[in-house]
Structures are given as C-alpha cells and as structure tokens.
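One protein chain is absent from this view; the other protein chains keep their places.
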Amino acid sequence: MKRSRGFMIALVSMVVFVTGCFGGNNAETSKESKAVESQKPKEAAVAPGEAGGGKEAPMLAELVKAGKLPPLEERLPVASDIMIEPVVEEIGQFGGDWNMSWKGPADKWGVGMINEEALFRFNKEGKAVEPNVAKGYEVNDDSTVFTIHLREGMKWSDGMPFTADDVLFYWEHMLTKETFGKKIYDAYYSVDPVTGDKALAEVKKVDDYTFTVTHKYPSVQFLERVAIDNKWFFAPAHFHKTILPEFVGDAKTLEITKQWGYEDPKQFLVETGYYFWLHPEIPTLAAWVAKTDANSEQFVMERNPYYWKTDSEGNQLPYMDRIIENQIQDPSQQLLGTLAGKYNFATFDTANFTVLKENEKKGDFRVIPWTQPTWSSAGVQLNQTTKDPNLSKLFQDIRFREALSIGVNRQVVTDIVTSGLGEPIQASVPEGVIGYQEGWAQHWAEFEPERANQLLDEIGLTKRDKNNFRMFPDGSDLTLTVFESDTNKSAFLELLKKYYEDMGLKMNVKMVEGGALFDLKYANEVPIHTENISVANVAFRPDTMVPLRIITPWFGHYGLYTQSGGTEGVKPEGDVAAILDNWNKIKASKSKEEIDQLANEIYKLHMKNQWVIGYAGPTPMLLVASNKLRNIPEGLVWADEYRTVGHAHPAQFFLKQ
Amino acid sequence: MRTLPIFKRAKTEAFLESAAKDINYSSQWKLIYMKFKRHKLARISLIVLGVLYFVALFAQFIAPYSLQSYDSKYVNAPPMTLRFVDADGKFHLRPFVYELKSARDPDTMRKIFVSDTEKRYALKWFVQGEEYKFLGMFKTKLHLFGVEQPGRLFMFGTDAMGRDMFSRIVLGSQISLSIPLVGVGISFVLGLIIGGISGYFGGWLDSIIQRIIEIIRSFPTLPLWMALSAAIPPRVPVVTMYLYIVIIFALIGWTDLARVVRGKFISLKNEDYVVAAKIAGVGNTKIIVKHLLPGFMSYLVVATTLAIPNMILSETAMSFLGLGIRSPATSWGVLLQEAQKVENVALYPWKLIPLGIVVLTVLAYNFLGDGLRDAADPYKK
Partner (left out) sequence: MLQYSIKRIVMAIPVVIFISFIVFYIIQLPPGDYVSSYSAQMTAAGEIMTQDDMDQMRANLGLDRPVYEQYAIWIKKIVFEGDFGYSFNYNKPVIDVVKQYMGLTLVVSIVTMLFQYLVAIPIGIYTAVKQYSAGDYFFSGLSFLGMATPNFLLAIILMYFSYTWFGDPLLGLFSDEYVNAAWSWDKVVDLLKHLVIPVIVIGLASTADLIRVMRGQMLDELNKPNVVTARSKGLSETKILFKYPTRAALNPIVSTFGWSLSSIFTGSTITAIVLNLPIQGPVMYKALLGQDMYLAGSWLLFMALLTVLGTLISDILLAWLDPKIRTEFRGN
C-alpha cells in the first residue's frame, strides 16, 4: 500500500504540474479573448509563399489540383480570423487514421464529444471559457448584454459561409420552437434576484459576423452555462431550411422523413437537429465529418476540408485524415484490440490497469492517466425521500449516515475495488478540482465498528430479529435494498453487504436492467444506489448536487418538488433547503466572486451531511494511445463538462511516421 | 470393413462360463447391471461422480474457507505449492506451505507474492476455522483440513477478492450439481409423457400437442427471464431465484425431448410385435412401458446424460447474461463467468481451474451415459 501511495502522490503531483503549465497558457488565452481585435496570427500572413505543399493535407491538395476543391486560402477564414490551435508536443504531420472502437450508434456522444466545436470551450483548467467557434466577445458591466464575434470567411463543411444568420436561424427557428426535442436551455433564462422572475434572453444580429445576447437580469455565468448546456449555438440554416416543416410544409417534411428511412417526422428532426454529427448529409463545423452510415460496422469520418483552425505554422488542421470507429459488442474486444494494436486510441477504467501496463512495451502504446472530478469510485447514495417513512427517517438521521460510513473498512474496499489505484477516503471533491475542502476526504473515513454500533444503538435500532439483524423500534423489518444495474459493481456490493451485516443491518441487492432502474428512480422506488457523483463545478452544472429535478438518487423526490413548483414530491427542509436557497442566489448573482462563495457553501453542506457516502477514492481515467499517436496532453481532467477527450483538442493529434 | 468389428469384439470378449449360466436366468435389470460393470470408463465415471457429489454434500466441511472470506492482502494470488522439502533442504513428513507476503508493483499495480521461507505452516487434518452449519443441522468450526492461522492455504490460488478458489469450487458444486437435476427431471418427465401421448395416440391429439409445442418453442426466453427476475422481490435469495428460472426453463425445454419421443413412438408403434400385442388386447400403458420404451431407452439415456451437463453449462450462460447466480452465492457458472475476462486469461490463468472441473463432470456424465446405453441395449451381449 505504501508503494501505491507513492505512485499516487507522483501522479497527483504530475497532474498539478501539468495543469500548472496550462494555467500559464490559459492566462494568455483569456487575455487574447478579451482583446480579440488585436490578435495577429503570426504565420498565416506569411503562409501563401510556402502554401500549396505543406500547408494542407496531401489528400486535399490532390483534390485542389484536380479542381474539385477551391484552394486552401479560399477555404480558410480571413487570415486574421483563423483560429490557431496550440500543439501539445510538436507540429504534426498530415495523414493517417484515428482508429477506435465504439459501441455503435447507441454511443452517440462517444464519437460526438471528441469531435465537437463549441461556440466557447473550456480552457485547460476548466475554470473559464475561451473562444472557439466565436472569435471573441464583449460584455457590459452588469453582465446583461453579450456581444459575440464570429470569424469572417469561416465555412461549413460543404463550403457554405458560416455567419450570424446561422446563429439567429438556430435561435429563432429551432431552439425557441423546440424542434429537436429539447426545451429551451436554462442558460438562456436570467433571474430577477428579488422576485425570482425568469426571463428569456433576446438574440439579435448586428452584422454578418456579430450578434448580441441580451438578458433582462444579470447573467454572470452565461457563457459558461452555454458552454455546457448548448455548445452548438448555431446550425446550418441552408440545410435545415430544406427539412423543417416551417419552411417546406408538414407534408414535405413527412416525405423527407420517409426518404431518410425514418418513421416519425418529430423523431427525424430530433436526430438531425440534435445528433447532427452522425449524418453525412448535414454540414458541420467539426474537424471530421461523417462519411458512412453510423449503423454500419465501421463508422468513418473524414477531414473537413473547410476546417477553420491551423497550427502555429499555418498547417490546416486536423492532422489525421480520418476517424474510424469500429463497432464492438463487448468491452473485452476493446482491450484485445488495443493490446494487438488494432486501435491506436482507447479509454479504459482502472480495472484494466495492470494488463495494460504489463503490455505497454509489447503493444507499443502508453497509458496516460487523467484525473476524474469524481467524488468516489465506490459508494452509496441514500435516498432522503425514500417511500418507506421509517427508512427515510433513518436516512435523514445524520448519525445513521455516520454509522454507515465508519462501519466499513475503506482500506479493504479500496484495495479490492480499485486495484490499489484509489485512496481509502470519503466521497469528496478531489484536490485540484473546484469545490475541494480541507479535511473532507478524511470525514468519517476511519474504520470504527464499535462506534458505528454504538451510534446505531443510540438511534434506537436495538431490537434484533432471529437472525440477529436490527429492526426498527416499532418491530418492523429493516432491510437496506441497493438497486443496481451495473454488474461491475458486484465486488463492491459484496463487501458492503458483509460490513453492513456485521453491523446488524440486513442488506439486499436487486439487480435490474438499466432502463428499468431509470424508471424506478423516477418512481422514487430506489432507496439506495451506488451512483458516483462527478461534477466539475456545481455552479456550472448543479444537477447532481442540487435537487432541481429527479435524477440523482440521494435527493429523490425533493427534486420533483422543485421541478413541479411545489405541487408534487417532498418539500426540502433543513440543509437540503439551504442548498436550494444557495442555488437560487447563484442564479441571480451579479459577480463571479459571489457565485464562487455560494457554490462553496453548497459543497460545505454536502461535506457536513454526507448524503453520498464514499468507500473508495476516485480513480483516474486511462487514455491508452499508440506511441505513434502524439500530441496527447497528460493529466487533464476527464469530465463530461469538458467533453472528455475533446478537451485535448484532437484536431492537433497526429500520427508520427 | 469386412465384418462389423462389433461382432468380432463380442466374440473375442470371452464370457465367463459361470456368468453365461447366470445370464439365462437373470432379470433384465441384473443383465443391465452386469453389462454396465464391464464398461470400465463408465465405472470410473460413476466413481468420479460419486466423489463429486460426496464433496458437494459435505462441501462446508471440506472447504477450508467460506465464500465470504475476502482478503485484500491476498488478491489474485497464484496457487501455492505444497512442499515437503524446506529452504534448507530438510525433509518434512507433513506437507507444508510458506507464509505468503504480498506487495503491489508500483508501476503496474499487480500484486506480487513472495513466499516467506522463515515461516512454515504444516497441513493439518481437522482444523478449526470459520463457523458453519454441518449439513444444515448443527454449528461447528471443524474443517477437514487446513493450516493454522495466520497461515493461508490456497491450493488453486485466489480470486480478485482474495477468496480461496478451491473453497469456492467445492462450495459452488452444491448448486451446480443439484439444480440442473431438477430442471432435467422436469423436462424429462414432461417430454416423455407428452411426447409419448402425442406419438402413440396420434390423430387430433397429436396435432394439438404439436401446435402447442410450436407455440411454446417460440416464447422469447430472454425477456421472459428479465421480466421474471425483475418481478421477484429483492428479499428472495439469488439461489431460489435461480431455481425458479431453471423450472421455467424446464417448462419450456421439454419440447425437444417430446418431439424425439414422438418420432420414436410413431415409428415403433407399427412394429409387428406392438401390433401383435395390441391385437392380443394388451393395455396401452403396458404396451408403452413393456414394448415401446425399451426400444429407445438408449436414446433417452444419452439424451438425459447430455442434458445434465447442458444444464450445468446453460447456467454459466445465464451468469454471462447477468441473470444467473450472483456472488457471494457461488456456482461453477459464476466462477467461469468471472474467469472470462481477458485480463484473467492473460494474467491469472488459475482462474480457469473451474473449467477443468466442469469438463471433468461433463465427461463423467457422458461416459456414464455411454455405459448405461450399452448396458441397456437389449441386442448387445
């Protein structure tokens, strides 16, 4: 264990070092973003002299030569508006395929996130956003008017110009009309700090490359929330005009729906409007565009000839020609394929750490760990509003939660469940992630079975049944039922059962299929679940920590109460109410400092109450890349909010010859 | 192939004179028994199965550790060698093991185990260990063999949670060797009766039964199991739940046998001797039992002995789909399902030992079936 500690420390310090490096970069980029107009691409101006040869991929140069594609300068935005993507290690070489495995079209996001172009994206540290599709922005003093600049001469992957009209079109004809199955995102509403009144923003075009978003009340976090809720605040108007019923009429849309092989026009519009990257017909701004049917065994995406980013030497990105996603049916195939070098990039959880590490040399790949902002890798959430009144009273008792926490030997759980890669700590925000609290990791983390039993006796669970299990004071049966759909959790649940039953608490596990579990959650039928909380910043994405709607097991129907405006569900009280209170203040807040301070309060309330109990600390996400695949940053944070691998800017990955 | 070797063999296989005398007066069962005794492999198989079932019956006593003896120190430990000669070259009459020390490789995080030659633990009979209920009757701590605490004995290595594989295999045999019999029994009885009725009586009854079989066969079993396992409340232990699933499985699975039995009945019922019996006024039941069943006894025996191992295997498939037994309750299916991860095949091959036991059991059942088949064959001498 000592050695593994050393390894962890090395790992953590590496992470800190790397994030430190990027922190420096970050300061620069944020400065740039404030003063976009003065940004001068260093290389692009010199480019034409040596263009033609090394500046674009050979496969595109051939097309240009054959007259099938306009020359590079015409495809890129105007020189001053080209986005220059910094490379991680070195300037790359063109060509090659990015070979991966995926679970098929059900895994829409697996291929979506790595190839996504947001209006504003998170910087390396994840603390703020930086321009991406947008060239820059200005905001007035009270954070109500955001003026956003686009890149002049930027084009969709079919060569049509990308302008503010595409943003306005998306806003007016898709988002606010809710054509793609999603309600208008929260980010577009601002809240009156006094009355709590919610108002929808207004979006206006200023010129072809500028538009404004105006809020009625201050919306300090507007850009960050858009970067999470609605990264693609734009859509190819010229394409959607040909399918939306508003433009072509219901009959024609139905006809097109059938032509595409779909059944229902609404579902068709969801697929094309929301999961657009899977369809070769739809132009995008991404580095690679779909070339084959996503349902085929091999989903191929090819480089976008109109991609608007270059490296610092003016080479048009992406470096790699194609993304190839090979469909697999079982995770073991990903592992075997990676060992055999079939896939040059893959991600794994820690269960495969040893076998990957031992084959690093033979397979000519490297394992790159990224930290996850996960509170724990094994833990339980106690549904505070579970249906059985006896049980919910128990779960709401802080002494009961403490007993459950200290009655389990974390050392054993961690060693078995995480292969020694995690720490035996409480569910808490890891160091280096926003919301970190001193001492949280050690909160109720010692193994003290006597004290646990004493606490349970204190609560009044002194009666025992014939099997020596504790009963409720009224003599009714006390069973802790954990609902689970993931078979990989079985080892942890076995250990949990052993320790809980050592305390005299009967525990059952009910395995259900994923969809059924989802329904059970909504019906508030899940008293205990093992979901781990993973959140990069509560202020950006509150869903798992603040009971806003039904989704996270620990708050159960408190969420329904908020969602329904108080007509259904259970009214939050005490510290849960305090969390909601803080959240409402965040939404109406006028400054980032205030938001940070309020968010910190929410974290502190979680630390105090530990509705989510962790028994093993978080483990890193393992990125496994062929040694030929370069420019992959080390030690970033793996989070959905940052689009997982997308955070590494895959357009600058390249295959070294 | 000038003469069928089967006859040559029968000739060369010298009958004992005395035996030949007995044969003339022996009952059919005695004949079967005598013929079975001559089938060497079948006899060995019977002994093997006997041992396996004996072990299953006294599993708690024989297994040194329980199913819940998790130990984070001994995760994925390879099988230990029982030694007679210690590090100094000294011979010990009593076999012993060394203490196992473990540490993680800091680079790959693999647990590395080193024998500490300073500390020896001798193998002992009747040692005190974890408490269990002997045959479900009284509590005891006595185990057949083991080593003294804090020493550990892992003859087949350990699994990913530090449990002794040998104990798990022994304890797992209780489920794997018993529940399949229930399923096969139900299928066998249903298949024989319904298939027999269908084939013997024929006509509209046959048509209806055949249509019912077609309908039952098209039941999608997967959603049925999913629905069933979702409907069973969480307090029902997994083993009981598995028993229910096996029964349901058997209620669907009899159709295969029924169809074959029917075919046989149809072809046999017009044999001269059956027709003769009918004309002589022999009752249906008697005709079926005395004249028809022996005609394809051998098929039934083969089908049944094949069905039992098939049930053992189908349990492993159910575990693969997440519908079978779940640890800590253990069956061989659970062990195989745990073994089927690539990393186990690559790094911890001893987790495949249960496969050997399953193969052994299946082989034993099949050779036993062979022997029974040959013995039951009325034409063979």
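As written, the chain order gives the labels A and B, with residue 1 at the start of each chain.
Just so we're on the same page, contacts are C-beta pairs under 8 Å (C-beta built on N, C-alpha and C of every residue); 3 or more make two chains touch, one makes a residue touch a chain.
Computed from a predicted structure; not experimentally measured.
Only one residue from A:Ser296, A:Gln454 or A:Ser591 touches the chain missing from this view: A:Ser296. Of B:Leu57, B:Ala103, B:Val127 or B:Leu224, it is B:Leu224 that touches the chain left out of the display. For the chain left out of this panel, the touching residue among A:Lys182, A:His238, A:Lys387 or A:Lys604 is A:Lys182. Listed residues A:Val226, A:Ile243 or A:Leu339: the one in touch with the omitted chain is A:Leu339.
Panel shows chain B; residues 1-6, 9, 41, 202, 207, 210-211, 214-215, 217-220, 222-224, 226-227, 230, 256, 259-260, 263-264, 266-267, 270-271, 296, 298-299, 302-303, 306, 309, 313, 316-317, 320-321, 336, 339-342, 345-346, 352, 355, 358-359, 361-363, 366-367, 369-370, 373-374, 377, 379-380 of it touch the chain omitted from the view.
Residues 99, 105-110, 113, 181-183, 261-264, 266-267, 270-271, 292, 295-298, 300, 324, 326-330, 332-333, 336-337, 339-342, 485, 512-520, 522, 543, 549-551, 563, 640 of chain A touch the missing chain (whole complex, contact as defined above).
Convention: only the chains that are shown with their structure count from here on.
If each chain is reduced to the centroid of its CA atoms, chain A and chain B end up 48 Å from each other. Interface of chain A with chain B (complex): residues 1, 3-4, 6-7, 332, 335-336, 351-355, 357-358, 411-412, 415-416, 419-421, 479, 481, 487, 490-491, 494-495, 497-498, 508-513, 516. Within the complex formed with chain A, the residues of chain B that make contact are 68, 70, 72, 75, 103-110, 160-162, 226, 229-230, 234-235, 322, 326-328, 340-343, 346-347.
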